[in-house]
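What follows is a single structure, written as structure tokens, with notes after it.
Missing here: one protein chain of the complex. Every other protein chain is in place.
This part shows chain A:
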Amino acid sequence: MNGTLFQQILDPANRADPYPLYAEMRRTPVSRQDDGSYVVSTHAELYRLLHDPRISSEDLPDPPLFRWTGHPLSDLFVRPVRSRITARHRPFIFRDPPDHDLLRRQVMREFAPARVRAMHRKAEQLTHALLDGLRDRTDLDLVDDFSYPLPVTVICELLGVPREDEPRFQGWATQLATALEPDRRTDRENAGRTEEAFTAITDYLQGLIKEKRRAPQDDLLSGLAAEHDGERMNDHDLVATAVLLLVAGHETTVNLITNGVLTLLRFPEHLERLRREPEVAPRLIEELLRYEPPVHYRTRLARADIAIGGTTIPEGAPVVLLLASGSRDPLRFADPDRFVPDRANNQHFGFGGSLHYCVGAPLARIEAEVALVALAQRLQAPRLLADPPPYRPGASLRGPRHLLLAIDAVTPSASAELAA
């Protein structure tokens, strides 16, 4: 057993290819690390723990003690009160039943099929508009030029954030996503920036929610703010939920699109196939979520002693669910390290599982499908300029920081041709 293996996984030097480390990790399905945490890396054990009622998602540390600003009103009143409130109204990804279920149900109601369909059309328009904007280019950074702007705009549309405020949202989203990165929670300087972004987005959203209550529109935030069967989400939970949707739906989708293009360029025969037969996209994307998932691990707390995988996780121990390793477990998947776009029975952990299973999965699938098909069809002769590409620091939300491509041209879209 190796009590520092997870430290190696966190090491940015291993970001480009963590999979051999996962394979080593799986030799001990539930492995105690020197810091007292337990890493779970095999499919069966992950599946079981995702469904274990003794596993808690309320593992966020208390908000950091803030620095003295010298403004008595702020230091003694506003900030302590605010931080007490936010501690009680955490986004539901960090909450347990029954609160979790209540909040999640209200959000699910707003993910109605009609709304998801509307987002499909939006994603298509945005995708082609972004590609039209790259018309004269022969090189690009897929991340900055495409993968990044698409999801944040989609989320803004979904929530009902006015167009002109989107740039601000994008900045906040980037900063707040670091709060989902367990290995960055201890970084104090970053925590300070996150707190500032959180304060700013909270103020902004409170204003927006007031507006939505006054004049409801056909968007998710208006729906959440309205009363249903005598239930109404309170403002604090509403803000927390809106921030969660923004953060959880952003960086993840960026990485799925970027990882998708990277993988397809590494296996050009599949890129070619996707170009010719776009109907393979849904299955290909499932395989992508297994093979190069955007979310590599999530953390939990053991609320009681749990005997599993030949060991006992003691009450109070932090638990790391190494989802990406479970998705490569040879006991569950034949030939797990091969990218097999039409893999049958692909029960991956790309969207997690059980009660915290990704709320945005239908939307994420649509975005990825629209984006990857359009990229496959419109980027002419794409080539990777750096492989492996540079990665973001995070080991949990893992993905390239840049993906530099050379292309011959961008094929004009059908609609652009019509307009011309």
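The rule is simple: contacts are C-beta pairs under 8 Å (C-beta built on N, C-alpha and C of every residue); 3 or more make two chains touch, one makes a residue touch a chain; residues count from 1.
Here is the rule we use: contacts and distances are computed from a predicted model.
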Missing subunit (named according to UniProt) among the choices "NADH dehydrogenase", "ABC transporter permease", "(2Fe-2S)-binding protein" or "NADPH-dependent 2,4-dienoyl-CoA reductase/sulfur reductase-like enzyme": "NADPH-dependent 2,4-dienoyl-CoA reductase/sulfur reductase-like enzyme"
Given A:Pro20, A:Gly36 or A:Pro97, the one touching the chain that is not displayed: A:Pro97
Touching the absent chain when the full complex is considered, from A:Arg48, A:Arg213, A:Arg266 or A:His402: A:Arg48
Touching residues on chain A - with respect to the absent chain: 47-54, 56, 96-98, 303-305, 307-308, 315, 344, 354-355
